[in-house]
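And now, chain A:
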Amino acid sequence: MPDPVTPMFNVQIDGVWHQFPKGTRVIEACEQAGSYVPRYCYHKKLSSPGNCRMCLIEMGFPKLGPDRKPELGADGKPIINWMPRPQISCAQDVAEGMGVRTNSALVKECQRGVMEFLLINHPLDCPICDQAGECRLQEFSVDYGDSKSRFLENKVKKPKNVVLGPRVTLDDERCILCSRCIRFCHEIAHDDVLGFVDRGSYTVLTAHPGKRLENNYSLNTVDICPVGALTSTDFRFKMRVWFLKETKSICTSCATGCNTIIGTREDVIYRQTPRENDAVNSCWMCDYGRLNFYYLQSERRLLEPQIRSEGKLVAAHWPIAIAQAALQLKQFSGPEIAIVASGRMTNEELWLTLQLVKILGVELIDIVPRIGAGDDILLSTDRNPNTNGAHLILHLDSGPGASLPAIAEAVNSGRLKALLALGENPIRFGVTPEKLANLPAFVVLDILSNAATEHATIVLPACGFAEKRGSTVNGDGRLQRLNRAVRAPGEARDDWEILRDLLQALGGTDSLYSIEDVFRQMAEAVPQFAGLSLSKIGDLGIHVMEADECPPPPFDPEAADIEEAEAKRPPGR
Partner candidate 1 sequence: MDSFLIITSLLKIVAILFLILSMVSYAVYAERRVSAFIQDRLGPNRVGPAGLFQPIADMFKLLLKEDFTPRNVNTFYYWLAPCLAVMPAIITIAVVPFGSTLFGVPMVIADVNVGILFVFAIASLGVYGIVLAGWASNSKYPFLGGIRSSSQMISYELSLGLAVIPIFLLVGNLRLTSVVRYQIEHGWFIAPFIGDWTNPWKWLLTIPMIISFIVFAIAIFAETNRLPFDLPEAEQELAGGYNTEYSSMKFALFFLGEYAAMITGSAIMVTLFFGGWHFPGIPDGSRGWVFGLINIAVFFAKVAALIFVFMWVRWTLPRFRYDQLMRLGWLFFFEIALVNIFIVAAILSLAH
Partner candidate 2 sequence: MSVTVPRPKLNWRERLYLPAIVAGLAITFKHFKNMLLGRTKVTMQYPEQKWDSSLPDYYRGAPALVRDEDGRVRCVACQLCEFICPPRAIKIIPDEIPSNDRFAKVEKYPEEFDIDMIRCIFCGMCEEVCPEQAIFLRKDYAITGFTRAEMVHHKEKLLEIGGVMHGVVLKWNEKK
């Protein structure tokens, strides 16, 4: 609902009177009134240059009588004096008594004309264009354009396949010069690299001399490009968009938790795109997070449970692996066991971890902090998506990572007998591989094989962020939901199921049948989640805690520790 102090204006749209708060763009008002106005250059998060002319409408203001008061018609509403020429709706705010026509004959003629001009030099290469299927030019051509071209002359040749930066490829012939990408770089990414050069029909988009479009937000220009001019080098020619199954999820590459749509086909992730959420990421996300999913398709994926037998890891069935893990952990008393959880785990998994801590009597429990260079736009210095959740659930009062040196020391000195590593590699915080190999029980639950899984006594393959459901609390204290986009490869299982089975094998509860059950149990114990359920979180999340309850760790380049290798595309794809 609009703020009560904001004045409301009466606006007539296509003959019906509506009320809009002051400052509403006419194009937005029309959309809210149900009359969609086509647009190319206008984007609600960017400034309005008004250069595509697609959003032309007829506009008018109340006819004033000699007394400077609006003349009222038979229905008691003002009579509108229509302006003779069409106006662009994207650069105009609503005003009292304004009249708008979005589908009059004049408007339709204008839209038809603009479409014809835009298509004059546009190549007809939709069959190879990656935008086909989500292309505004295609859609509006069908809705507002003509089916035939009257243009007989040769089309203007422009540069094709221009490498604008490491992740963006430009096809200038397809560009309709809307300037969204230029404005994005200037206004959002604060990296002014794009601009138009040359004049008239020969105008082309290009990067400033000596500069490349290589900022960490460059792929957002691909998203907002209404045509196929800017394409993602990564996604280019990989899959047609109409095949992609779209799953609403969140990015887990840093504590921001940008809302995303994961595009998949037949259990292969092809792309991630940002999903609008004004409380988190507006309409954007960073390239780092966007492309950080290839590790799920890595050849290093753990595909089956393994048990160490006579010095070698051999494949085992799940029930046996779980039973063995429980057996190995049960041999030791609480002080002899440590659990290394992860800030990448979901709240549900952390909750089950806490139950493990309780049932085993473990004293040493911590998560591994991940720090990287952040920026003031979206990327957070805390690269763990759920540090706040771990703080809430595991009660890490002395801050995440505080107990890690103690754990490392206990392993290295041989005091510790059993270690349960949940998605983390103990070698990274100072445990020596030799000591790790000497542990009588070293149970690892992870996605990829690494130096530590080599030394494990039991390896339990788990799921990546796109393969499971669950919830996280982002850096601002917003509870958000992960959704399953693809099935886990091989025999890898949902983390929460593995932890639940392990808990059960250790004598814990067996009344958890679904992830909803886990959340329900957790919501009863964690005050911030009280009264919530997974479905109540909704697509946009719920604010559950203040960010300063657990401040993000400061960035220290010395301690910066990002597994960049994981973000790289595996060879052969």
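Quick notes
Keep this in mind: a contact is a pair of C-beta atoms (placed from the backbone, for glycine too) under 8 Å apart; a residue touches a chain by one contact, two chains touch by 3 or more; residues count from 1.
As a selection rule, all candidates are chains of the complex that A comes from, given by their letters.
Since the structure is predicted, the reported quantities are computational estimates derived from the model, not experimental observations.
Touching chain A in this complex, out of the candidates 1 or 2, is candidate 2.
Chain A contributes residues 123-128, 132, 154-155, 157, 160-161, 173, 236-240, 242-243 to its touches with candidate 2 in the complex.
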